[in-house]
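Worksheet: the structure to be examined is printed underneath.
For this depiction, one protein chain was excluded, whereas all remaining protein chains were kept in their positions.
Labels for the chains are A, B and C, by order of writing; each one numbers its residues from 1.
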């Protein structure tokens, strides 16, 4: 399958809508382990992104869209997730430069670059109860499924499953990074908000890809 | 009947106990129209008086006891009621000077002097929704009953009835003095806390007189 | 009601011990009465002594305002209760430096009676005492009866004027003149969102529904003039200013000092949002803001809400407001 700049914009809008729907839930998760604002922050960031996307259309390159998304998100929110997702989108934009149409490999490379950005910026290891616990296994699954010859949609579905599992596993982890790390034992039993929104982002993107694919077939 | 210094001390102790019992109720009344502390203030004042009374015994004159009560109450509470009752007891002490035994007329004169002190210090008129609305009719009844030839206990009973009626009538008055005066119409329906404690003081004193009388007869 | 206290009956004494320990450079307790708090360094020959006071529970007022350019001593009362004459008199003796003493307090029955008794006793000792009762609370009595009004947050601005005048060497008559003038041009309207809890009763000072506010509420929880649904800050600020300006009109070219005072538990964020609209409204009317105070100056324990005070200043008042002050809980360079 192919993803045009217009499709890419559409996929990003859908993520913004998904976050908007879930923002109260995300804040509630953060209330248990952090400062209770993760939904607010993600909503502010993604709504700013959605507004910024108005400036782009099918003629824009995915690279420039992606870079603008990163900078917009960052300047709208700051916070922990601002630098993490900004770095993700800016790194991701590097592999999409000049492109108004993405093939399946471009999209895989985009996600891998983006998540590497998150890892480098945040320096969190898997198991520290952060968004990395969703993103890291998701990327491992994505790569494995591609190597096993699956198509993009199927591979992304595997990645989403891994993200979901990673997200759920954070409930059993002792927090090491971010605000919740002060909690120690008391963070047990609570799912990490950043891992949860990470799963939602990937899940939403995968839905878009699947519906584009079914439209195309 | 006669009232000794020891009886007088006893009567004052009883007042302190009565106020202590009713302090929450008095604060609740003040909560509706003032700052909610009338019971606290009266309790602090009367408990200080009770402690001070330890320094006196049957050899003390009623005048010196009475003056000490006034100064002790004042310095323990300040507030609106401090100067009012301090003035009352200091004026009252003037008619009891040098006496270790009081006759019925002494006691009547004591109360009249005391209440005149309240009127002069506070400059409140009857009808302004203050303790004066209990004290003023009570003294009128006390004088009238004495003039009609009733004994002290009976006259005090009449005074208590008048105080009770005056106290109740404050619920229908617009406040003019004290904290509650800002309320205007909204003070309607609420009984004045100071009028209520005034009634209690006189009622408690009258009970003491009646039981002394029944003991004597 | 949850509070960081030991015994409800000991809160005032323990607060004073802590206060004096924390600020021993500024204040001391007098030996006879621990509720008599005076400055360590402001009393000087020929300077008028400035005393303010009232009940506890309004911190930083009154004791946090003892210091250079402000007040010289504070007799401290129980929570929301005037101090008795005894500490007032003791403070009066300590701060009199031959030029007489001014008593400043909000116009409440209890304060009037106790301070008057003290003034009488001080007079008998040959100390000249004058009194200015502060009456800035617009909600507390109608326009024609200004002298029956109560003192609330405007207390702070009036103390500031008196303290500066005394520090600048004004005579007692002159301090009284300028302080009365300050009081006459000072108006406050407040809004309450949540009650305070008297540590000694454990009860809320009043009841408000979860979406209610009350306009004109007193700083001791005395009921206000109008209860209603909570509104956006801009509307609330507008209503408070409407009432102030209806009472004391300001016109183009007038100058005002603005005080947005917090009652205890409301956030600074909200004060600045209220200030923002206040400044807009005054700008629309062409009123110049000479100086602004935004924060907690006269609280009501942990009551929620705030008040807006305007003082209409002439050159003299403006100059006195600009005079520096150095106190434990208020410093102005």
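Definition applied: a contact is a pair of C-beta atoms (placed from the backbone, for glycine too) under 8 Å apart; a residue touches a chain by one contact, two chains touch by 3 or more.
Just so it is clear, the model here is predicted, and its values are computed rather than measured.
Displayed chains that the missing chain touches over the full complex: A, C (touch as defined at the top). Among the residues A:11, A:68 or A:84, only A:84 touches the chain that is left out of the figure. Residues of chain C in contact with the chain left out of this view: 2-7, 11, 14-19, 21-23, 56-57, 59-60, 64, 191, 193-194, 199, 210-211, 213, 230, 232-234, 236, 258, 260, 264-277, 279, 292, 294-296, 299, 301-302, 304-306, 324, 326, 329, 331-333. Those residues of chain A that touch the chain absent from the view are 24, 27-28, 31-37, 39-41, 44, 74-84, 121-122, 177-184, 186.
In the analysis below, only the chains that are shown with their structure count from here on.
Taken pairwise by the contact criterion, the protein chains fit none of the simple patterns, being neither a path, a ring, a star nor fully connected. Centre-to-centre separation of chain A and chain B, using mean CA positions: 76 Å. Mean C-alpha positions place chain A and chain C at a centre distance of 54 Å. One simple way to say how far apart two chains are is to compare their mean CA positions; for chain B and chain C this gives 33 Å. Contact with two or more other chains is made by no residue of chain A.
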